[in-house]
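I'd like to ask you about the structure that follows.
With one protein chain held back, the other chains of the complex are shown just where they sit.
Residue numbering begins at 1 within each chain, and the chains themselves are lettered A, B, C and D in the order written.
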Amino acid sequence: MENARSHQSEAIMVSIEAVSRSFKLPRAGKVRALDEVSATVRQGEVVVIIGASGSGKSTLLRTVNALERVDEGRITVNGIEVTNPQSNLNRLRANVGMVFQHFNLFAHKTALENIVLPQTVVLKRSRDEAVSRARELLSRVGIPEKADAPPGDLSGGQQQRVAIARALAMNPKVMLFDEATSALDPETVGGILALMRELADEGMTMMVVTHEMKFAEDVGSRIIFMDQGKIVEEGAPTMFFKAPDNERTKEFLNQIL
Amino acid sequence: MENARSHQSEAIMVSIEAVSRSFKLPRAGKVRALDEVSATVRQGEVVVIIGASGSGKSTLLRTVNALERVDEGRITVNGIEVTNPQSNLNRLRANVGMVFQHFNLFAHKTALENIVLPQTVVLKRSRDEAVSRARELLSRVGIPEKADAPPGDLSGGQQQRVAIARALAMNPKVMLFDEATSALDPETVGGILALMRELADEGMTMMVVTHEMKFAEDVGSRIIFMDQGKIVEEGAPTMFFKAPDNERTKEFLNQIL
Amino acid sequence: MFQDQIQMIQSITPFLLEGLWLTFRITIIGIVVGSLIGMVLGTLRSLRIPGLTALIGLYIHLFRGSPFLVQLYIFYYLLPELGVAWLQFDSMQAAVITLCLYTGSYVTEIVNSAIAALPKGQDEAARAVGMTKAQSLWYVVLPQALRMIIPPMSGVFVIIIKSTAILSVVGLSELTRQGQIASLRFPGDLLLIYVCVAALYFVYCYPVLKFADWAEKRIGGVTLKMR
Amino acid sequence: ASASTMEDIMERGTLRVAVQTQGPPISFVDANGDRTGLAVEIVRNMAEDMGVELELQDYSWQGLIPALLSGKADLIAADMTPTPKRATQLLFTEPIFFTEIIAFANKDKGYTHWEDLKQDGATIGAPEASTYAAAADIKLPDLTMKEYQGGTAATAQAVSSGRVDAGISDSGTIKAFLEDYPEFEVLEGTLRKEPLSFATRPDSVHLLMFMDNYIRFTEHSGELGELLDYWWNSQDWEEDH
Partner (left out) sequence: MEYIAQFYNLRVVLNYADTFLQGIWATLWISAVCLVLSIVLGVLLAGLRMSKTGLLWRPAAAYIQFIRATPLLVQIYLVYYGLPELFGGVGILTETVSGIIALTLHTMPYMAEIIRSGIQSVDAGQHEAATALGLKRHQRMVLIILPQAFANVIPTLLGQTAVLIKDTSLLSLIAVFELMRAGLTVMHENVMPNEGLLTVAVCYLLIYAGMLVLSNVVQRRLHGGRYQPA
């Protein structure tokens, strides 16, 4: 797995070992959302996960910061074992930033307060410190003037910028993006992708679920293709898009490109 | 406006003359969603409307079948004046099929009954006739086996197929598509676009709001670009995408492509 | 030791049952007729016809804003004073009419909320295939709205039953009144008598609430809002 | 009303009387579910002597007066005290019987005379809006008073459970409660002696004069005295009901 990205080191940031997770279906039966999935993310890597709807991409991402528990298997993030009930999950989660498809800004707080709240509550920063960091980050994501706007007054793209700033405020070691641009207007998608690209260039370790193949190709260190809860193909973008091995991968790429 | 499409005739199907429509904003002020818009759609033409969010695309479409009234201006569809209060709008609407972003299937009826109901109520067809037409259309859109499924059991793509069948059951003269694929998973988008392409090939007159530029380029007879309630550029796809005149158009195409 | 109590309960049971039967009859009429009133007015209100909406709003607010006791009093004692022939109600008529209107004010609001809670796309889709406003209401909007009103109706049911406890003001001996009468005969057993009364109300209301909970789980409901 | 209330009654053939199911011995429902009591029996006889049917309408205290004023009933047969204020709105008959307003308390409180309540700064209870309450207000002005809906029954319960130190009632009514509450004792002395009357509407003059006449008539015939002895001055009724 060779990659030219300069930031990448040998240190393992996320390690996923034979993780399985099933859900009961409403009426009967079970669906195996993750089926003995193993993967490793090194520091500075940008791993892009693609696959059809229902293939388990979101579930995989959510197990990494323990939003979803696993049935079997082991996950460690930065050396802390996520799947161990003894671990301090809240501490761990502050190390892992997550950005959602639907932004999930706290609807009753302004943009600024959205970024301040987790800092003061989780990291116990003083309010002054939290506010100045929040303002810095709002500038960083390009909307310093929206500090006092409630989420309802922001466009989708602006909301997602605040969400990214909020995650960054916790100084995460890894960032997880779950279809961060799927709910946006086509014209605003570009801006968010550009922001994500900047983060990657700065050396942030990232796991990204997306349908934007151009982004995957340009920014990804590695592509993971999932189907029915399994990783069926994995490789560097160039190889992955030019010469996919697997039948399902070919089919999927055909449909989406 | 030359176009090679064989079905296109000189007959004018939809004529929009200097139509304006404003909305009051919640707190204060007004937004001019349509600002003296004029356009013509000939029989067999596929007119694709593109533009940024809030530029008035949906409003334009909705005035054509009088779901939205106009403040000023005149619209005729197939010779009937939509904007005249004396016109029989319900008759007219049956002539204009509309497909929505969020499908809007009748939630309390099965797929089949969704297609049967408007036929029996509006066209006064006998139930037998309506049912056989509905089954025919379900086959046409590729899901004959889903006749008895309630909308909740159908995937997004399948729901949209039923919605298209429902509109076709009324034997419309024009079909309006308002972002018909925006709420779908990337892999199902292709299927619906293919279906729309077939309809176009069969000679259906269509007005299509979409963000799928490839579809616009391949299928559109003509592209209309809207900005802030105005049509700022209009032309055949080849010219439009290759050499846009307007600054805003260039900017928009830059962002979206 | 409990001999006396058992005997007492035996002797008051027929009266309490009689009261329950009266409560039952009146509330059923109130619910059925009130629901019909509510369906019609709730639907009309959702059409947003300028004058009518305000008028129905006034009706809702008057009946929801004042105690049922006062309404009852007005219908039984005050309206007859106007001397209009068809406003001369006996106690049963006054109780039933007031209760129907009172119920109606709540149901109107529920129906109206249910219609408002329905995604706008449903009506739009119906209109877009050429249905008239009335057809859209009848075939698409109401069938879906009616399913949503079943769960909150249980709340209304309870409000209605609660309010019938004061019908003694117009001389009707419903369940609570029978309990009071019994307590006059056995003043020492007041508490026990009210436990019996509560038990009878419970027997009546519980199945209704169970059904509503079941319905809510199956089809979801709307909540009453103050507008 | 077209003519006088009296004419209406005779034409209709029914006398409509509003009563309050307040408890023995004035008006109550007995073990068989029949309505009886002193006031009820008086009007029962009266209707019979008039040669009309009796229609009893049973209201709670709040419904009693509106029922009369709105014409639902021809008269109120209850133990109403004809206070001057009330008499500005209603016509009252001559007093039919008299009652003594007394106080009662739990024996262990150690009161003997109602005046003891004064020294003790006691809390007292009385039926809602009754003349008992009014009398206590005058005789025991400094005491805290609570008025209970549900008549003497509720008041007795309040005394028994210790919510108030003493209750106010009348000599006739309290007798019925002494059996159920053996812990009670009636305090010595009378706060006030009160006349009790039936009432009708201001425009029903003929009916009023008829009732006054009827009271005097039955006084002399001894009928009224018998009823009073049975219901009011003794406990005889308790065995039969």
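In this section, contacts are C-beta pairs under 8 Å (C-beta built on N, C-alpha and C of every residue); 3 or more make two chains touch, one makes a residue touch a chain.
It should be emphasised that the depicted structure is a prediction, and the values quoted were computed from it without experimental measurement.
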Residue of A:V31, A:V122, A:A147 or A:L253 touching the missing chain in the full complex: A:V122
Which listed residue (D:T5, D:T36 or D:Q157) would be found touching the missing chain in the intact complex? D:Q157
Which of C:L17, C:V32 or C:L78 sits in contact with the chain that's absent? C:L78
Using the touch definition from the top, which of A:S15, A:Q43, A:N65 or A:T249 touches the missing chain? A:N65
At which residues does subunit D meet the chain that is not included here? 61-62, 65-66, 69, 83, 85-86, 88-90, 125, 128-129, 146-150, 154, 157-158, 161-163
Interface residues of subunit C toward the undisplayed chain are 61-62, 64-70, 73-74, 77-78, 81, 154-155, 158-159, 161-162, 164-166, 176, 179, 190-191, 194-195, 197-198, 201-202, 204-206, 209, 223-227
Residues of subunit A in contact with the chain that isn't shown? 65, 67, 90-94, 96-98, 100, 102-108, 117-118, 121-122, 150-153, 163, 166-167, 170
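The definition used in the following text is that only the chains that are shown with their structure count from here on.
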What is the distance, in whole Å, between the centres of subunit B and subunit C, each centre taken as the mean of its C-alpha atoms? 46
Shared-contact residues (touching 2 or more other chains) in subunit D: none
For subunit A, jot down the residues that touch at least 2 other chains. none
Tell me, which parts of subunit C touch subunit D in their complex? 11, 14-15, 69, 73, 76-78, 80-81, 91, 168-171, 173, 177, 180-181, 183-188, 190
In the complex with subunit B, residue positions of subunit A that touch it: 52-53, 155, 185-187, 190, 211, 252, 255-256
Would you pull the subunit C residues touching subunit B in the complex into a rising list? 119, 121-122, 124-132, 135, 139-140, 143-144, 147
